[in-house]
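In what follows, a single structure is set out as structure tokens and then discussed.
The complex appears here without one of its protein chains, the remainder shown in place.
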């Protein structure tokens, strides 16, 4: 009875039943609206009995695949890897690198900035770190990438999961 | 920007801005859903920018005009007239006669019922009364009509505004 | 005890009475206008009946519908709350003529308490201090001038039927008195259909102190620790506290005993409030309010006594079990009236899109509102009463500051910022304030 077109889906921190699907038998329009507002779903069409609904948003230019942030699930602090939001696509992939710990964010070695917007970085190259109780947790890319945004200032207090960098991974 | 088709509107006790119109500039989908659920609006279509919504319900068979219950506004208790909901149409008009007072509803004179479903009644003919503190407030039709439903039992306690009769007024 | 009580009011005080009845295992019947039909609190009564359309004149002030509701629902008593019909002696009389107990004092007592000039005259004869002024109604401006010359300026002109600042004028010199008298008369006529005025000495920077009393039908009267209601705007109470930070135990006892004398004088047989103006250690009787008041929770918290349950029990003929010595000041309490108001302090109607109320230790909330409820333009715009208490005044105030921070109201503007300003004011914190406080704060 339900016809839906989910062109992309935001990665969820922990897997949950997809709201529209979960409530298919007893469609809650309010919830769908909320989902539409919060996610990147672009189009929603629904018919049942005497009711017919079409909801559309213009699709954004970059079409992204469905991914999961496995890092969040498996405990990033222990693995000492940054938490990240991944958005896959054909050639490049935009990722957000997040803080793996509560601490102080560093992006400079003494007086030299080790990262800047536009800078190309190699897989495993350190581009910053979070000092948490004296231990430096390094922030690095898993693939060759380009830094497209730096979202925190040097020596800023950061919380767990705070967005630090936006990078574009090179997949070719 | 807003295109709406309101085929009928439920009479409101006191005039209020029509919800969908009031929030046109800043469309609140949740509210529209609520309005759709509560009212008899049959179809709703909305386009703005990147969004397009169509909401439809099957129209009910009887198409009714828009009216206001002026009686409610002008103080029915003082005028000693029943409060009524009016739904105008071409040949007959369905009205609900409501209690003008808190009291005991009567529909029988001694042991004889003075009103029954299907009975044709004349303008001004008493079809029941509400006894409020010893005073009988008579219920009557303003035009020649037919009783289509009796909504309270004889000697039932009724509140102000409680629905007593549904009648079909003859307009020809 | 009563079997079933009609609650002839709306909003928070209706809910307050419903709660008291529920705790006494007495059935309650709420009345509502068409506008209040879907309000949450109506569903908390055992039964609810619609008595008319939204305008109060056709519903909450419609005596015949209310009496009819009490009769058809087989109630044996009626609680009038405050406002609406609470101080209408005719309503009290009609109730009793239909065999319904009116939960309040007798019609005669209500009538006497409502005639301000008469009651002042009465207590004055018993040597209870009153503000020097006219004996009863002043016929004309010339007579007003003569009286003013005797008691000396400044004087205040007030409506005998008045309340809420209507028909009230402060006059500081003889040249202004004629015009002020005419204006006050017109205002009183418009507001109360009664242009009767009286003139009295205007007490500069007084405190508004009121004493809660309770009296049974055998003539026993007790008093409670005072409430300080000096924080007013346009003669409307904004924030109340008890006990007053400005009253010592000696004056407290004197005020309390005087209040009991007033109650006895007018054969008071319910809970009620005697209002005084206090200037340094002098006090003057102002009036007696023959009903439960908005700010009664302050006293309930200070003394840990449920005044509404007591009021109902007294109306049912129970004797006062409390002795004066049983009434103690257990804690300090502050009440803030949270109103829906615009930036000019004008009441405003609207929908409470969101309402999150404070909780936790020392916080009591009295409200009939919930998220999504309407502040109707037909009735007063109070959203909630927040009442806090603490072991001392500082704790009560800190808790109020904390509680106000927790409130989230969306959809209407409120007077919360005004309360926060008051609570942070140095003079308020010191406990040094008079009825001029809000005016001086600006």
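Residue numbering begins at 1 within each chain, and the chains themselves are lettered A, B and C in the order written.
We take it that contacts are C-beta pairs under 8 Å (C-beta built on N, C-alpha and C of every residue); 3 or more make two chains touch, one makes a residue touch a chain.
Predicted model only: the values in this text are computed from it and were never measured.
K.L.:
Among the chains present, which touch the one that was left out?
P.N.:
Over the full assembly, the chain not pictured touches A, C.
K.L.:
Quick one: which of C:367, C:381, C:415 or C:434 touches the chain that's been left out?
P.N.:
Residue touching the absent chain, from the options given: C:367.
K.L.:
Tell me which of C:219, C:317 or C:359 is the one touching the absent chain.
P.N.:
C:359
K.L.:
For the chain that's not shown, point to the residue among C:304, C:319, C:410 or C:436 touching it.
P.N.:
Of the listed residues, the one touching the omitted chain is C:304.
K.L.:
For subunit C, which residues reach the chain that was dropped from this view?
P.N.:
15-16, 19-20, 22-25, 40, 44, 297, 300, 304-306, 308, 330-331, 356-357, 359-367, 370-371, 391, 395, 398-399, 401-402, 405-406, 408
K.L.:
In the complete complex, which positions of subunit A touch the hidden chain?
P.N.:
For subunit A, the residues touching the absent chain are 13-14, 72-73, 75-77, 101-104, 132-133, 157, 159-162.
Simple rule for what comes next: only the chains that are shown with their structure count from here on.
K.L.:
Which chain has its C-alpha centroid farthest away from the centroid of subunit A?
P.N.:
Ranked by distance of C-alpha centres from subunit A, the top chain is C.
K.L.:
Which integer distance in Å separates the CA centroid of subunit A from that of subunit B?
P.N.:
Computed from C-alpha means, the inter-chain centre distance equals 54 Å.
K.L.:
Hey, how far is the Cα centre of subunit B from the one of subunit C, in Å?
P.N.:
Measuring from centre to centre gives 40 Å for this pair.
K.L.:
List, in ascending order, every residue of subunit C touching at least 2 other chains.
P.N.:
As it turns out, subunit C has no residue touching two or more other chains.
K.L.:
Going through subunit B residue by residue, note those that touch at least 2 other chains and give them in order.
P.N.:
Residues of subunit B touching two or more partner chains: there are none.
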